[in-house]
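One protein chain is absent from this view; the other protein chains keep their places.
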Amino acid sequence: MARDRLPVVLERYEAVIGLEVHTELTTLNSKMFCGCPVEFGGEPNTRVCPVCLGLPGALPVPNEAAVEATVLAGLALNCEIAPFSQFHRKQYFYPDMPKDYQISQYDLPFCGLGHLDIEVDGDGAKQRVDLGAEPYATRIGVTRIHLEEDTGKMIHVGGVEGRIAGADHSLVDFNRAGTPLMELVSEPDIRTPEEARRFAQKLRLILLNLGVSDCSMEEGSMRVDGNISIRLRGETELGTKTEIKNMNSFKALHDALAFEIVRQADVLDEGGRIVQETRHWDVTAKRTSTLRSKEQAHDYRYFPEPDMVPFEFTPEWIDAIRVRLPELPDARRERFVRDFGLSPSDARSLSEDVEFSAYFEEAVALAGNSLAKPLANWALGDLSAYLNAGPVALADAKVTPAMLAELVEIIDDGTISGKQAKQVFAEMAESGDAPGAIIELKGMKQVSDTDAIEAAVDRVIAANPDEVASYRAGKTTLIGWFVGQVMREMRGQGNPALVNETLVRKLG
Amino acid sequence: MSISEADVRHVAILARLALSDEQVSRLKEEMNSILGHMDQMQSLDLEGVEPTSHSIPLRNATRPDVVKPGLSRDLALMNAPQAENGAFVIPRIVGVEEGA
Partner (left out) sequence: MSFDVSTLSARAIRDGIAARTFSAAEVVDATYARIDAVEGAVHAFNELTPELAREAAGRIDAMVAAGEPLPPLAGVPTGFKDNMNLVGTHTTCSSKILEGFKSPYDCTAVRRLLNAGALPIGKCNMDEFAFGSSTENSAFGPTHNPWDLERVPGGSSGGSAASVSAGMVAVSLGSDTGGSIRQPGALTGTVAMKPTYGRVSRYGVVAFASSLDQIGPFARSVEDAALVLNAISGHDDMDATSVREPVPDFTATLGDGVKGLRIGVVRDMLELEGCAAEVRSATEASVKLLEGLCAEVGDVDLPMSQHGLAAYYIIGPAEASSNLARFDGIRYGHRVAEPSDVLDLYMRSRAEGFGPESIRRIMLGTYALSAGYYDAYYGTAQKTRTLITREFEAAFERFDVLITPTSPTVAFKIGERAEDPLAMYLSDVYTIPLNLAGLPGVSIPCAKCGTSGLPIGVQVIGKHFDEATMLQVAAALEGALALDMTPPAFPLHRRSS
């Protein structure tokens, strides 16, 4: 297994990896250059018009929101926003591309140099043999972000598993053609498959927070390709690189790059040379194979798109976009640690998802900062478990932030026990009733009345002379059993802390 | 710059045109003659001159992100040489080209 051999290979070789990430701007209403809706799936050729079908005479007009989304992403990734930019035509013939050229950007993209800081910990940190196994942070450069249009889709008929090879003919559907596609190219600053995965995951989180895409790797709205070469440690010259495609999940991204590092090392160790080519990750076979070699490289004949005019962004315009930048996960995490006293790890878990963090913050706002910690526990515990268990989206969850806040307050003032609270939560998730109502209805109020507790304790002590004798003889671990008996006596409503205290006093 | 028949054949593949030998040799002559004439531009002093891709100073032409009605599928497929199940039909693709 390549993964198993990776650490050994990385002892001798350093990998140099750059990523190209294509993200469909799925949250927009309309396509890149026409008014057709941006949606997934559907009957073939039902979301098309003269523009995205490339009919004779049709003209593209860029979607303002797509341009803004790209600049927003550039700002989030600390990119320089180009004062002068332009669309170009990238020309090649392919049946899923209606005009037989793709409107893209070439030497004048919207966003130039930027960066993204990532943190690597756990097992993944071990891949950096040069840094030891300690968690570390590193900065990955972003070369550029540009905007282009997606292609249509083809269904290959008569072959095996819908692959092109062996197919008899193909069907072309242009519903996806013209979907706004944002392409980010990273600098070759990535050194391990784990760094590649963290980079892609963090990029996804940021784009989700910006609200520009649903970033679904499954549905192909986020697609990651990798350029990878290796060199002996200490070597400064770059090796020959290969490009890896079809990595349809973060795991695939990691595993394909790991495989490719080991493969390249094997080739070099056997005295061979790396061929510059595009390779395809086969997720079932868990290997990469040649898709096409660079020798067949096409001459794209880029030239400025004459159907459009250039873009010149003023500093004022860029500032107006900057104002729309939401708080990003890193900043939110720091704030959660600072303001709520959460652990960095809890803060990270709570801050990544924009809706989840908003939910949490709403609950904290209602219950007060002093209850942020128990709220965090509930959010990451029962609430997350409940959300993960069912097909319930956070927005549709019956447990509202107000209900969670109320529950934590009720626990805090001792009305119910933690154990009762779990029952209440389950009930809330089921019925959508407020916790106060549930407690009232089920008679679950915790009894903190000392007289009632003392009476129950006395009854238990009187009824169990043998156990009392054993306890007094030194078997103090029986205290838990006594608490259980008292709680049963009180139908679970006794305040456990008070019960415990009273028992210890009376038995002692 | 003189264009050879091999150049013409290469360009014909880029442009996806199946040309006969006779067309190739005629185009070689014509392209050399025409481009030879166009070479007069090379005598101009273009140092520091910005290229013009449009003659009017328009910038930032965009449209609002609004959905507009498109074509019905029947209209979309009206001119298709071959269609099946609402899709355009094409013959097999040999060799993996672009777009993967």
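Note that the chains take the letters A and B in the order they are written out, and that residue 1 is the start of every chain.
In this section, a residue touches a chain if its C-beta (ideal position, glycine included) is under 8 Å from a C-beta of that chain, and two chains touch if they have at least 3 such contacts.
Note that the structure is predicted; figures quoted are calculated from it, not measured.
A.B. asks: Going by the contact rule already stated, which one of A:Met182, A:Leu210, A:Ile261 or A:Val309 would touch the omitted chain in the full complex?
C.D. replies: A:Val309
A.B. asks: With the full complex in mind, choose from A:Val61, A:Val129 or A:Ile479 the residue touching the hidden chain.
C.D. replies: Answer from the full complex: A:Val61 touches the omitted chain.
A.B. asks: Which residue numbers on chain A touch the omitted chain?
C.D. replies: Those residues of chain A that touch the unshown chain are 50, 53-62, 89, 91, 93, 95, 98-101, 172, 299, 301, 303, 306-309.
A.B. asks: Counting contacts across the full complex, list the positions on chain B that touch the omitted chain.
C.D. replies: Touching the chain left out of view, chain B contributes residues 1, 3, 7-8, 10-19, 23, 27, 30-31, 33-35, 37-42, 44, 46, 49-56, 58, 61-63, 71, 75-76, 78-82, 88, 90-95, 97.
Operating definition for what follows: only the chains that are shown with their structure count from here on.
A.B. asks: Any idea which chain A residues touch chain B in the complex?
C.D. replies: Within the complex, chain A touches chain B at residues 28-30, 34-37, 43-50, 52-53, 61-67, 86, 92-97, 151, 154-156, 164-165, 167-174, 245-246, 278, 280, 291-292, 298-299, 301, 304, 306, 308-313.
A.B. asks: Taking the touch rule as given, give the residues of chain B at its contact with chain A in the complex, in rising order.
C.D. replies: Result: residues 14, 16, 53-54, 56, 58-71, 73, 76-77, 84-93, 96-100 of chain B touch chain A.
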